[in-house]
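Sending over a structure as structure tokens; questions will come in a sec.
Removed from the display is one protein chain of the complex; every other protein chain stays in position.
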Amino acid sequence: MASVTPAVSLRGISKAFAAVQANRDVDLDVMPGTIHGIVGENGAGKSTLVSILYGFHGADAGEIRVDGRPVRIADSAAAIRLGIGMVHQHFMLVPNFTVLENVMLGAEGGPRLDGRAATRAEIERLGASYGLRVDPDAVVGELAVGLQQRVEIIKALRRGARILILDEPTGVLTPEETDRLFEILAELRREGVTVLLITHKLREVMAITDHVSVMRQGEMVAHRETAATSPEELAELMVGRKVLLQVGRVPARTGPPALRAEGLTWRDGRGVERLSDVSLELRAGEILGLAGVAGNGQSELLDLLSGIAPVQEGRIVTGARVIDAARPADPAEMRRLHLGHVPEDRQRRGLVLSFEARENAVLGYHHGPEAGAGRLISPSALTRHCRRLMERFDVRPVAPRLAARGFSGGNQQKLVLAREMERQPRILLVGQPTRGVDIGAIEFIHDQLNALKRQGGAILLVSVELDEILTLADRIAVMHAGRIEGVVAREDADIGEIGMMMAGMRGAA
Amino acid sequence: MTPLPRWVELGLIPLMNLALAFLIAGLVVWLVGEDPVRALVVMVEGAFVYPGALGYTLYYTTNFLFTGLAVAVAFHAMLFNIGGEGQAAIGGLGIALVLVLLDPYLPGPVLILLAIAGAAAFGAAWGAIPGWLQAYRGSHIVITTIMLNFIAAGILVGLLTGPLMRPGQSSPQTREFDPAARLPYIHDIARSLGFEATTTPLNLSFVLALLAAAGVWLLIWRTRWGFELRALGQSEPAAAYAGVPVARMVVQAMAVSGALAGCMALNEILGAQHKLLLNFTSGYGFTGIAVALMGRNHPVGIFLAALLFGALYQGGAELDFEFRTITREMVLVIQGLIILFSGALALMFVPVLGRVFRARRA
Partner (left out) sequence: MIDLWRDILLLFDATLRLSTPLIFCAMAGLISERAGVIDIGLEGKLLASAFAAAAVAALTGSVLAGLGAALLTSMALALVHAFATVTHRGEQIISGVAINILASGLTIVVGIALFQQGGQTPTLGPGERFGPIVLPLAGTLGGVPLLGPLYAELISGHSAPVYVALLTVPLVAWVVNRTTFGLRLRAVGEMPASVDSAGLSVTGLRYGAVLIAGLLCGLAGTYLSAAHGAGFVREMSAGKGYIALAAMIFGNWRPWRVLFACLLFGFLEAGAARLQGVELPLIGQAPVELILILPYLATVVVLAGFIGRATPPRAIGQPYVKER
């Protein structure tokens, strides 16, 4: 161990954002020519740590060594000079630039874009030697996500990166694209590139890495050789206690259909078809899980079902109400039809972060008596209502006048859930209910969903976490490229088959 | 980010920004060779002390109240209405059309009510146009409102040099309206109640503006419409999720904003001039931006800011008489500096003060 100098060595790195201690006294050694995983829950401080390494943020304390030499990384330019490259979770690409222009940006080779030909040749070479093939003249915004990610990798390599950081690279990829990415990473490792892979997916860490480090609440809690650990051990390290892996599924007593989608096809503002002929049936007393890689139409489907986006083709039926292009419904009407909606993005959609908790507690229901009996809004009614929700759903702190942004992710989510479940909805749409939520709150939220189901509620659960769907759902629908690839009962569900469907390879199974 | 104490955020920072604006304005005065302190004294006396000064100050305040409220209502929906000039001009046109067409036939009180309705309706319509363009065509409201200011000015010039021009005259203005169709002056009201009062252009519009301020408070913070408006302003996705009809709301918000700006014409046209003339808006619409910024879009703050600007305008006029080298345009300088420091640089002191107050607490 001592004979080889680590490619990257961090000692005592600390970083605080105002009151939040994002990193605390973090140590890390990454050996050259290896793939090193960093795992941890959302908010464990992984992204902050690599941002510091890439010069996006300055550390408050600590030392960084690259190839044994102590360095100061004041900005990304310094990181690039040290041979560090980064593929961000959200790609840093200019959508209306070509691949060539994106790769050149910051490495243009002279004042008049003199390096154009050389860069083009380099893109060809990298494409040939690492399987990173992509058309240099394609406009990036029109490429598939997997290809955009290749452009990011090419960008980093073009700038001479010998240490490549990938921040949650697989979140937007299909299983097949993920496999391709891992082949590329393995190829890079053979060429001596050091890879730092940030993820919260244990399966991937086990599949590709040589070493793995675990972060929890801003601290580095363990380093392991991948061959000498197990997913169970890593999960326990991530969470800090033995994981009760299953809340347990409640047996379904399925009733009549509560909501039917029939042949929904939907195009976005640019005319791209996001949903193609989607049909679903949601029955009372069941949880229907909607699985799929992010960005395959789940969000659009939720928007249609909740009335946020207008139906273009096909129809939605609930009770006696038929919703189609000629007879649209808005979210206010859907709520009157007893539909609750816990949106995927609670910070942008589910809450107005600058509003007080008590105002958020009636968001969407502000025309009802919750906001006051008369024509005007009554502040005291707001406070009373909010306090009741907070006590029932264990939202802490019980502070109706605190702005929503002042609550933790889990408590924000509980507030949204409380609001949407308060009126005992017949139908509940739930998007990514536990994203960025701590373990304790996850159990609480899962329990609440099960409770509603037991009372006969029809629940559509959209999640990119397959484990969550397997835990809760009675039936599983899989989406890919705007289509429902198939629906299977939980009992018959086979993870391999679901994975194939998520990749759109239904026939291959 | 730990929030700063409330008194710092709502009291100290605005005051520091304001002080900086005045400090630099004072520097300008000093650079052109005059005594800034004396200039300030002249302005304060001119605004509050001389007979009738307060009346004039409140008269200007009325304009700023209306335009400031107009900017604030739109701002609560995160819409930047810098079209107050045009909306006020068209509001004035509304008054003029009502009175020129109807004042021979109807009694005064009815005319006044119709004229108020005309100002509000025309202003609302002129505000709703950019609102509609933003909501349904995606046109940037800042640019469209600027363009509509110029278009409104062009329309007014066209009408006042053409069909609406006072017969037999060549100056671009309408004939005088029937004296019955005037908002009463405050000095007339005061005298009829037995008080002594200096003659000033202050008229009943001031009371209307105060009522409008109270109404705006109620509308924004106590009605469900206001709830939706604020939700839209703070987060459009969340508003759409909550069932707010986003596009319609944008148009409505701009209509209300335009109506308030249009009502500025009540003070100038129905209250003071009694005829429609060119350029009567003279920048009050733009100043509304500064008023709303300083008043933090809250009616109480807007009243205080409007009063400040009213005093600046009235006191600034006094500069013309007292100094050879500084004139009322000095007020524009102060105004520009206030917008710069209270608006664009509003957060300049936050990091510094954050350090001060966090260090103290730690």
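List of remarks:
For clarity, chains are labelled A and B in written order, and residue numbers in each chain start from 1.
The definition used in the following text is that a contact is a pair of C-beta atoms (placed from the backbone, for glycine too) under 8 Å apart; a residue touches a chain by one contact, two chains touch by 3 or more.
Remember, it's a predicted structure, so these values are computed and weren't measured experimentally.
Among B:V8, B:I151 or B:M165, only B:I151 touches the chain left out of the display.
Within the complete assembly, B:E329 is the residue of B:D35, B:E176 or B:E329 that touches the hidden chain. One chain is missing from the display, and on subunit B it is touched by residues 28, 32-33, 80, 82, 133, 137-140, 142-144, 146-148, 150-151, 154-155, 157-158, 161-162, 283, 286, 289, 293, 324-327, 329-337, 339-340, 343-348.
Taking the whole complex into account, subunit A touches the unshown chain at residues 17, 22, 47-48, 51, 54-57, 75-81, 86, 88, 90, 92-97, 101-102, 104-108, 110-113, 155.
What we mean here is this: only the chains that are shown with their structure count from here on.
For subunit A in complex with subunit B, the residues that touch the partner chain are 17-19, 306-308, 330-335, 341, 343, 345, 348-355, 359, 363-364, 366-367, 371, 375-377. If you check the complex, the residues on subunit B that touch subunit A are 1-2, 218, 221-224, 226-228, 230-231, 234-235, 237-243, 245.
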